[in-house]
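Only a single protein chain was left out; the remaining protein chains are all shown in position.
Naming follows writing order (A and B), and every chain is counted from residue 1.
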Amino acid sequence: MHRPGHALGQDFYRREDVFEIEVNRIFLKSWILAGHQSQVPEVGDFFVFEIAGESIIIVRSDTSHINALLNVCRHRGSRVCLEEQGHTARFVCPYHAWNYDLNGALQAAPQIMDTLDTGKYPLRRVRLENFHGLLFINFDVRAEFGPIAADLGKVLAPYDLPRTRLAHRESYRICSNWKLAVENYCECYHCVPAHREFAVGHGRARPEPKVEALKQEVLSRAQSCGLSAELSNRGWNKAEAVGMDRYVDRYPLLKGHVSGSRDGKPVAPLLGSVKGFDGGATEFQVGPISYGLVYCDYVVLYRFTPVRVNETNCEVIWLVRESAVAGKDYDLQELIWMWDVTTRADKKIIEDNRRGVDSRFFEPGPFTPMEYYTQAFTEWYLGIMSQCEEGQ
Amino acid sequence: MHRPGHALGQDFYRREDVFEIEVNRIFLKSWILAGHQSQVPEVGDFFVFEIAGESIIIVRSDTSHINALLNVCRHRGSRVCLEEQGHTARFVCPYHAWNYDLNGALQAAPQIMDTLDTGKYPLRRVRLENFHGLLFINFDVRAEFGPIAADLGKVLAPYDLPRTRLAHRESYRICSNWKLAVENYCECYHCVPAHREFAVGHGRARPEPKVEALKQEVLSRAQSCGLSAELSNRGWNKAEAVGMDRYVDRYPLLKGHVSGSRDGKPVAPLLGSVKGFDGGATEFQVGPISYGLVYCDYVVLYRFTPVRVNETNCEVIWLVRESAVAGKDYDLQELIWMWDVTTRADKKIIEDNRRGVDSRFFEPGPFTPMEYYTQAFTEWYLGIMSQCEEGQ
Partner (left out) sequence: MHRPGHALGQDFYRREDVFEIEVNRIFLKSWILAGHQSQVPEVGDFFVFEIAGESIIIVRSDTSHINALLNVCRHRGSRVCLEEQGHTARFVCPYHAWNYDLNGALQAAPQIMDTLDTGKYPLRRVRLENFHGLLFINFDVRAEFGPIAADLGKVLAPYDLPRTRLAHRESYRICSNWKLAVENYCECYHCVPAHREFAVGHGRARPEPKVEALKQEVLSRAQSCGLSAELSNRGWNKAEAVGMDRYVDRYPLLKGHVSGSRDGKPVAPLLGSVKGFDGGATEFQVGPISYGLVYCDYVVLYRFTPVRVNETNCEVIWLVRESAVAGKDYDLQELIWMWDVTTRADKKIIEDNRRGVDSRFFEPGPFTPMEYYTQAFTEWYLGIMSQCEEGQ
């Protein structure tokens, strides 16, 4: 039995059957960040996104539309797209040459075009929402995005994310269950001991009461910098449906820091209509595994995709102003330094956590105040997992 | 539920328990190609054949007899033969030196010869049938081979397979269930899109009606080339018992091609009593996973052995006229080119097929006319798997 105020028990991190329930109840119903529109600027540009054994083609079908298509041929089930990213006029299955257009419609199938009802065999569609250039997908085609947009839109607007572009992305393979990664991301109690580089400049690494005054200072500077002071602390346990969870907050950077960088100084040109560095950073969440952190000069996107019960892929994406030129307006190594070093440290922490959680003698310990958001995650999770089956 | 005319559902390719049922109902009762007699020319020559975790020693015990012995010591169960192939006078278990002769009889066991009833502990025998030099094994010692010999013997006779020898063999590890490999082998709908090298010269890559006239031309030339025009299209669903399935057919090569080679020209001396190139190729099948393709100048043997539920070993063997000398009568690289390039392509196709079949959203699609033999395989397979248990 779960003990309130304590971490989850071992079974939740190890059992194959628990993982499959999670896929059905959480991942097939949640909004998940697939990438940024700058990854597919031209019609026919595509990239492939993978989660829990599923493969999705994200492809621009016309100047104003991007599709998400299941990468499974409707004939014998082969992958139809074998490249991770590229450009194409159509997707031709490498097995028997069934031929799909950029909307997934079956256009041709050798030898049987006279008898096959091609309209019955399109590539299966996945919902895709282009929100400020961020591409969110949902396997549930009826899922709503409106309330998420309402909560986050105004706060993100000044940064003009549609006019940013992907400067770098990196995948970190974590040998643990996805929940140990999310639990790690959702608390900063570990930041002082484990992330010296981060803790020195980010208020998040301090107990909230200790930086409350600083936070108010930052918020008071918001308007003059062209930023919104609106916040929306919904987060876990407050969304209309599973997978619509969202959160946005702004916290202060510490003395001498205006961005997430080695020395706290700017590392890229100001984003959008931002007029200056107010000394804060905006963090947001959409769904259970997609997170972002917006500095005045760059954005870092985080996503923890479950691969299998004990393997998680953490993908980190760095966005800069669309017009910024590498080597001139920013130094790529300096841009990615903070979150590369921090993510590498987290990978190790999470894997060492897993080793102990695997012990037959592991007893979940008590959450501390700085872990309130991780605790809220575990309560959200247990709420979903303890629901009765509804014929699924 | 299976939908007629469509491929198998996902579970059949992934579940461990399904695989174990397959082993019991199919692999332990089927005729399986172990190799060719030219691999064991001298008394004491042996090689080891592995399937689904079982290891079988194929050893020549006298000039006219070849045995198949289970490679498991009757004492504590060690492998008794650790080499893949070689020559020996007896098999001495490396653990405690129990000593077996080439017929598997226990000849000596240190320290206990005075008390042990050695007659009770021979290496377990597996059935072996030497058919035209092809060595077929069957775990079921009561299995019949006669009807297979009757159907295939006359067609194969002119090639004089006992007087061929192994020129090369190659193993291709396929990360997928064995059925995806067999399904691939049993249809040539994929040959035009995926095997350009093969499709340009082999009639099998075209819909049957389109090459029917060409086929009749080839058959009419059969007699003058010393070949039989008899065919036997039994194949799936027509054998007397599981594992006795067999098939033989002759199809035309395309304009300018008389063999399976880079340029369609001969690559080795004519086999047996064959008098000339009639422009055809004979394909045959014995049991569910063993196949052959006989050109006038060489033979290629194919076998798909299940290793575990999601791993298959494809072994390809090339046979040439016994007297042919490498570097003089044939160029080995040219000989193996066609089926090496084709098998490498198939390995990739099959593995990409597996990735899609693994999707939670995979829905088996409709078979097309050129996939009739793959469809027959799935019907044969479902017939076996849907039988009631008979106390096994």
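Simple rule for what comes next: a contact is a pair of C-beta atoms (placed from the backbone, for glycine too) under 8 Å apart; a residue touches a chain by one contact, two chains touch by 3 or more.
Note that the structure is predicted; figures quoted are calculated from it, not measured.
When the missing chain is restored to the complex, the residue among B:I112, B:C175 or B:A241 that touches it is B:I112. Among B:Q10, B:Q39, B:N71 or B:S228, only B:N71 touches the chain left out of the display. Considering the whole complex, the residue from B:R124, B:R163 or B:K238 that touches the absent chain is B:R124. For the options A:I21, A:A52, A:A108 or A:V192, the residue in contact with the chain missing from this view is A:V192. The chain not shown here touches chain A at positions 7, 183, 189-190, 192-194, 207, 349, 352-353, 355-366, 368-370. Seen across the whole complex, the unshown chain contacts chain B at 23, 28, 53-55, 70-80, 82, 92-97, 109-112, 116, 121, 124.
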